[in-house]
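First comes the structure, then the notes that go with it.
All protein chains but one are shown at their positions in the complex.
Letters A and B mark the chains as written, and numbering starts fresh at 1 in each.
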Amino acid sequence: MFMRHLATSLVALAIASPAMADFWSDAAAPYQGVTIRGVSESTPPSNYVRDVLAPQFTEATGIQVEFETTSWDQMYDKAIKDMEAGSGIYDFVYIEQDAIYSYLSRDFLVDMTQMMADNPALVNPAFDWANFTTFIDYFKDPNKNDHVFGVPMEAFIKVYLYRKDLFENPEIQASFQEKYGYDLAPATTFQQWRDIAEFFTAYGQETGQELYGTTVQAASGHPASFYEFWESVAPLYGVYDWGINQETWTASVANGGRMNSPEAVEALTFWLGLLQYAPPEATASTWDEVASSFAAGRAAQGLVYGENATWIATNAEKSSVVGNVGVALPPTAEGVMEAAQSGEGYIGYYDGGAFGIPHSSANKEAALLFMQYIAQPELQAGWAEAGGRIVLNSTYEDPKVQEIDAKTDSYFTLMKDSGALFAGAPPYPFHNQVREVSAPFIYEAIIGNLTPQEALDQMAAATEAELKNLGYTAN
Amino acid sequence: MTRPGQRWTTFAIWILLSLLTLLPIWWMFLVSVKQRADLFGKPSFLLDVSSMTWDNYASVITNPSFQKYMLNSLIVSTANAALVCALGLLAAYAMSRYRMKGKDNIFFWVLTNRMAPPAAFLLPLYLLYTGVFQAGEWSLFDTRIGLILLYCVLNLPFAFWLLQGIIDGIPAELDEAAYVDGASTWQVLRTIIIPLAGPGIAVTGILTWVFAWNEYLFASTLTSVNARTITTGLAEFVTVTGTNWGQMAAVAMLTLLPAALVLALVQKHIVAGLTFGAVKG
C-alpha cells in the first residue's frame, strides 16, 4: 500500500515538477498563440490525439493545435497535395509506414535528427530516440546516416482474431470434432482456417444466425483487397515484398520475380476460396468494414488490423463481442514461421505510422515541440487503451496497459513478443504507382473475371511495364 | 379536353411516379433519424416516431468543419451565380444584337468549355492553381476565389446559352428605339433588357447557383482544407464514418436541403427557363 502511494506521489511529482513545466512553457514561449495544423486518418489513436493530447499540449504550451482526422484516401489526398504544392497548410502530417519511402524520395519531410541538433533549446531533456520500439527504424533514412524523419505515433500487428465463446463452446467443439476429426482451435494451417470457416458458415445457417466463417478484406474496387493479399496472405505462403525482385526490379517468375509464382497462385486461390464462407459484405469490405463485421458478431475468425483489436474486445458501445475475442498469430505455410524467426521472412503487416513535419510548414518549431510532447512515456498508457497502439518500450510495462492486455487475450504481449515476426511494407517509392496498376487484377479475380493464375500473370506483366515506365529497368 | 376518366388515371399514374421519385429520399431520411440499433433487419418504409432521434443531425450540425464547408458552399455558389449572370448577360446581349464575324464559332467554342470531361481539366488546373497562378506565398489553390472562377467554365456557357435565348425573345426594336433617343448601351441594358429578361435572369441565376452548390470533382481536387465545400464534406464524411450510415444520411439530407428549397422558389419559371431558345426554332 505504502509503495503504491509512493509511486503515485512520485508520478504526480514528476508531472508537476517545476523543471518539467518550465521546459514546455519556456521552450514554447516564442510560439505563444501560434496555431499548428495537422492531418491524419480518422482512427482511434488519431482521435485520441485530437481529443485528449492536443488540448493538454495547448494548456502546457499556449500553442493551439488544429488536428483534422479524415478518411484514409482524403488524408493522402490532402497531405500530398499540400506538400507537393508547398502550400504550407499543414505543420505536421501523418506518415503511414508504407508512404515514408515515397515522401523521402520527394524530399517532403524535415530531418528531425538534424533539426533537434540545430535547435537544442527545442529539445525536451527527457526525450530520447532510444525509448522507441524498433518500429522507429522504418522512419530512418539509411541514405542520411539513419536520421529520423517521423516520430512514431502508432504501431500494430495484423493479427488473427477468433471468437472465444464459439471456439470454447463444448457442443460446438464436439460437433466440429465429429465432422473434421480434430479438435477445434485457432487455425494454425490453411486447411484448418478453411475447415473452421466452412463449419461456422454452416453452423450459422443451421442456427439461423447471421454468422459466417471468416472475414475477408476483399473490396472489389478498393486497394484494401490488394493490401490484405500482398501484406498479409501472400507472406503467409512465403511470398514477400509483393513478389518483386528488388535487385532486378522484376516481378514475373520468368524474369526472376515471384509475383506469379506457384506459391502466390496457391495463396490467392486459398484466399479467394474463403469468400464463400465470408459475410456478403466481404467483397465491399475495407479494413473498417472487416472490423465492423467482426465487432457485430458476423464472423467466427479472420485477420483484423490491430488498431481495431482493442476496441472490438473492450468497447461495449461499439462491439457486441466484448469479452469473447481471442487473439493469435495467423496460420502459416510450412517453413514460413522459421523464416520469420530467422529474419528472412515475415508473417504479416507491421502496421503503423508517424508524424512528420513538411518542409512547407511555417511553424516547424512549434510542431517539433508537439511531436516530443506526445512521445512522453507517461502519456502512452491512456493512448494505448484508446487505440491499441504502442511505440515506446516502456509502455508494455505500464500497469494500465497490462490490465488491458488481460482483457484483450494478451494482444499487447503478443505484439511485444512476436512483433519482430511482422514487417512493414517494402521500401518502394513507387508504392502507389505499382499498387494502382496491380490492384485491378485482384479486383478482377475477386469477381471471377480472371483465375488466380491469370490475374497474377497479368499483374506481374503490368508491374514490370510500370517499373519500366518509371525508369527502374532499362527499355 | 381531358376526359374525366383519363383525368383520374393520370392522377393515379403520377401518384405512383411520385412515390418512385420520393422513395430513395424518404429512405435516406428514415436512416438519418434511426438509432443505430434499429438500422438492420427487415427494411420498413414507415416512420417509427417513438424511436426517432435527431442525434445524427445534432452531431453533424455542431461539427465545426461541417459549418465551415456549408459557409464556403454558400459563398462560392452565390458569388459564382452573380458573376456568371453578369458576364453571361453582357455576352448574350452582344451575341444577340451585334453583327460579329465568327459569331457561331465563338458560340460553339463557349459551349465546348462545358463539354470537356471535367477529369480532363483536373490535372492542368491543379498544376496551374498550385504552381502558376500564384503571388509569393499566395496561390489560387484551396481558395474560394479559385472555385468561384473555376465554376465559370461550367456555368458561363450554360448561362450564356439560356440568356441568349431569352434576349433573342425581346424585340430588338425596343432597344433600337432607345438608341435613337440617345441612350447608351449600358442604359439600354439597364432600362430595357434587364427588366424584361428579369425572370429569365432569375432562373439562370438560381440554376447556376444549384450547379455550383452541387459540384464535387473540382472542389475536391482544387481545395484541401480552407475552401472545402459541402459536397466534398459529404464525400469525406462518408469515407470517414465508414459504416456510420445514420450520420452519412444526415449529411446527405443537409446537402440536398438548400437545393430543394431553391426548387420551391423557381418552380413556376423553371420550365420556361429550360427552353434554351430552341422552341422558337
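Operating definition for what follows: contacts are C-beta pairs under 8 Å (C-beta built on N, C-alpha and C of every residue); 3 or more make two chains touch, one makes a residue touch a chain.
What we mean here is this: contacts and distances are computed from a predicted model.
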Study note, to complete from the structure: Its UniProt record identifies the chain omitted here, from "Glutamyl-tRNA(Gln) amidotransferase subunit A", "Tol-Pal system protein TolB", "Sugar ABC transporter permease" or "Aldehyde dehydrogenase family protein", as "Sugar ABC transporter permease"
Revision key, fill the gap. Not-displayed chain touches, in the whole complex, chains A, B
Point to revise | Options A:47, A:64, A:131 or A:220, residue touching the unrepresented chain | key: A:220
Exercise for review: Just name the one of B:58, B:71 or B:120 that touches the chain not displayed here.
Suggested key: B:120
Practice item. Out of A:29, A:174, A:406 or A:470, point to the residue that touches the absent chain in the complete complex. Key: A:470
Study note, to complete from the structure: Residue positions on subunit A contacting the omitted chain are 76-77, 84, 102, 105-106, 219-222, 280-281, 283-284, 429-430, 432-433, 435-437, 440, 443-444, 446-447, 449, 469-472
Check your understanding: Footprint of the hidden chain on subunit B, which residues?
Key -> 1-2, 6-8, 10-11, 13-14, 17-18, 20-22, 24-25, 27-28, 31, 39-40, 42-43, 45, 87-88, 90-91, 93-95, 97-101, 104, 106, 108, 110-125, 127-128, 149-150, 152-153, 156-157, 160, 179, 185, 210, 213-217, 221, 231, 234-235, 238, 245, 248-249, 251-252, 255-256, 259-260, 262-264, 267, 270-272, 274-276, 278-281
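Operating definition for what follows: only the chains that are shown with their structure count from here on.
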Check your understanding: So, what's the distance in Å between the C-alpha centres of subunit B and subunit A?
Key -> 41
Review point. In their complex, what parts of subunit A are in touch with subunit B?
Key: 37, 39, 42, 68-74, 77-78, 81-82, 84-89, 286, 288-289, 292
Check your understanding: Touching subunit A in the complex: which residues of subunit B?
Key -> 65, 126, 130-131, 137, 139, 141-142, 220, 224-226, 235-236, 239-240, 242-243
